[in-house]
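Read through the structure below, which is laid out as structure tokens, and then see the notes.
Yeah, one chain of the complex is gone here, protein chain that is, but the others are all in their spots.
Just so it is clear, A and B label the chains in written order, and each chain counts residues from 1 on its own.
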Amino acid sequence: MSEWRELPLIFELSKPGRSACSLPRYELPKAEVPAALARAEAPRLPELAEPDLARHFSALADRNFGVDSGFYPLGSCTMKYNPRLNERLAALPGFADLHPHQSPEDAQGALELCFQLQEALAEISGLDAVTLQPAAGSQGELTGLMLVRAYFQDEGELEQRRKVVVPDTAHGTNPASVTMAGFELQPVKTDARGNLDLEDLRCVVGPDTAALMLTNPSTLGLFEEGIVELARIFHEAGALLYYDGANLNAVCGISRPGDMGFDVVHFNLHKTFSTPHGGGGPGAGPVAVRRELEPFLPAPRIVRAKDGALSLDSKRPKSIGRVRGFLGPFGVLVKAYAFIRVYGPALKEMSEVAVLNANYLLSRLKDVYELRYDRLCKHEFVLSAATLKREHGISALDVAKRLMDYGIHPPTVYFPLVVPEALMIEPTETESLETLDGFVDAMRRIAAEAADTPELLHQAPHGRPVERLDEAAAVKRAIVRYEFEASAPTSG
Amino acid sequence: MAAAENYPADLKYHSEHDWARIEGGEAVFGITWKAQDMLGELVFFQPPAVGADVAKDGAYGEIESVKAVSDLVAPLSGKVVAVNEKMQSAPETINDDPYGEGWLVRVKLADPGEADALLDVAAYEQLLAEE
Partner (left out) sequence: MGTGYLALTNADRETMLRAIGVASIDELFADIPEQARLKRELELPPPASEVELERELTGLASRNVHTGQELSFLGAGVYDHYVPAIVEAVISRPEFLTAYTPYQPELSQGILQAIFEYQTVICELTGMEVSNASGYDGATVAADACFMAAHVTGRKKIAVAETVNPQVRQVVKTYAPGFGLEIVEVPHTDGVTDPDAFLAAAQDAAAAIFQQPNFFGCLEAAPDLARAASEAGALAVAHVDPLSLGVLEAPGNYGCQIAIGEGQAAGNRLSFGGPHFGFLAAKKDLIRRMPGRITGQTVDRAGRRGFVLTFQTREQHIRREKATSNITTNQSLCALAGLVYLSWLGPRGLRELGETCLGLAELAKSKIGLPLAFDAPFFKEFAVRTKRHSEEVVREAKKLGVNPGYPLGRDYPGLENVLLISLTEKRSPADIERLAEVLGEVLA
């Protein structure tokens, strides 16, 4: 613990008169803004020279943990390796210095990349048309539901179709998106095998149903065995099926959402397609739809003329409009495109290995942690620390914190809500057998420690810059920006 | 700091882990030990306005911990006559004393007969045992 020195905030390193910037000084006419609009007092931005700036951010990076730092089995996040070549490619001046308002004739390379990516995503999903606009999975979800809404409005059925069916295992973004799209939530239960309860479902699906929102495999890492029947139930009721693509890493090239019966799909390029998570974004959440929904897609659309030239078509009268600026997060799209080009049809192998890795971990851990659904999993699985809690007072949180001492990022904890003391583990395909065995080893040791030395777990982690933090205090005494007034002036 | 598990005999209970202390034509509401145990350290109380109507089994406010938010369910119907100010500055009081200092609202009852539908302490403890 003592190896971590206390790190000042950048404002505490600040000293008046210092500056890192280097701006050109031109001979220019005097120009001022009107006095009524002029800034009275300068903002208290940091004042540091560049070397100290470099050192400060380097120290911050040292206190962070990424996929490159160690195993990162966060369930439903697909923390796979981010190919470094893709960073170089997205930074090519022809991409990075291309203005989005540039005339289409002078952006043909960028438009071509987008067009090809759309085609690839259509093929991967088994659907017909794609938009690249949404900036993240959540925005893709909302876009998808807006498309559902526009479709039913066009059919004259929107008044009647108010409900979207969402399973109790769903990620919180699903119900949040339902509300934002102006629908009502209709929850449905999961049965003992981890599938949707079809009996419960038949009772709730009817003429007031707009859509189903489903992740397949589910957040339990289990493939929806009744998917064909499920699709039939909804389509017969005149409703649509929406696929949350967060778990697509399990089934690429094996089972496509379009073939499962879904009508609208969103992808998480920062999950399945390896674009870096960046500590919380940027991501990208493209959406693919069945032909019938194509007219409603966000505008503009990329279209190809007979001579092969690409341009933007804004004459889309039925479009839901725009969900984000320009064509989407282009720099992220470049990386996903590159990833898909490197695999091609071998994306299937990517998914096979992801599923193999997960099942291997499952087979070696299910005797030590509780498994509620005794089935082979797909790319992730959920264990429970409930037994450890009952017998030794050790929670999923304690297990998570102790894993840090083994140099491993914890799995997702306390989700999905249907499993108490949940540990959701997703290794992804980019892990070696040695890394997987190291994780198994650590988890088995922790289970033993739970019985022998529980205090060690309650006090974990032991080797990080901070111990467990008081999150209640962070709410009650909310400090959400630097308190300049409360701090003593710097002495430099 | 949290209190030991206990359920006073003089209170009436609602299955959503809310309690009512009936005092003539008025009642005081709060949440049970079980509720505060499930939520963890409480950080925020969103009360109804004084003068607002509350309906039996309906939500009358919200209570939050760091990791969870929960509707407060009214055991009985009535009009809010007082809100516990202390709860807004020190919501963790509920964890220490869910039945005394941690009371939430005082209500003038619309229909005291509704109390018959509530659980007594034995029935509530039975409910907890079954969960």
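In this section, a contact is a pair of C-beta atoms (placed from the backbone, for glycine too) under 8 Å apart; a residue touches a chain by one contact, two chains touch by 3 or more.
Everything numeric in this text was worked out from a predicted model, so none of it was measured.
Engineer: Give the labels of the shown chains that the missing chain contacts, considering the complete complex.
Structural biologist: The chain that is not shown is in contact with A, B.
Engineer: Among A:V130, A:M146 or A:L388, choose the residue that contacts the chain missing from this document, as touch is defined above.
Structural biologist: A:M146
Engineer: Touching the hidden chain in the complete assembly: which of A:P167, A:P276 or A:P295 does that?
Structural biologist: A:P276
Engineer: Which of these, A:F234, A:Y369, A:F415 or A:F439, touches the one chain of the complex that we don't see?
Structural biologist: In the full complex, the listed residue that touches the missing chain is A:F415.
Engineer: From the list A:L37, A:A192 or A:A305, pick the residue that touches the absent chain.
Structural biologist: A:L37
Engineer: Using the touch definition up top, pick the residue from A:C203, A:V303, A:A448 or A:A473 that touches the left-out chain.
Structural biologist: Once the missing chain is taken into account, the touching residue is A:A473.
Engineer: If the missing chain were put back, which residues of chain B would it touch?
Structural biologist: 44, 64-69
One rule holds in what follows: only the chains that are shown with their structure count from here on.
Engineer: Using the touch definition up top, name the residues of chain B that touch chain A in the complex.
Structural biologist: Residue list for chain B touching chain A: 40-41, 43-44, 64-67, 91-92.
Engineer: Can you check the complex and tell me which residues of chain A touch chain B?
Structural biologist: 414, 471-472, 474-476
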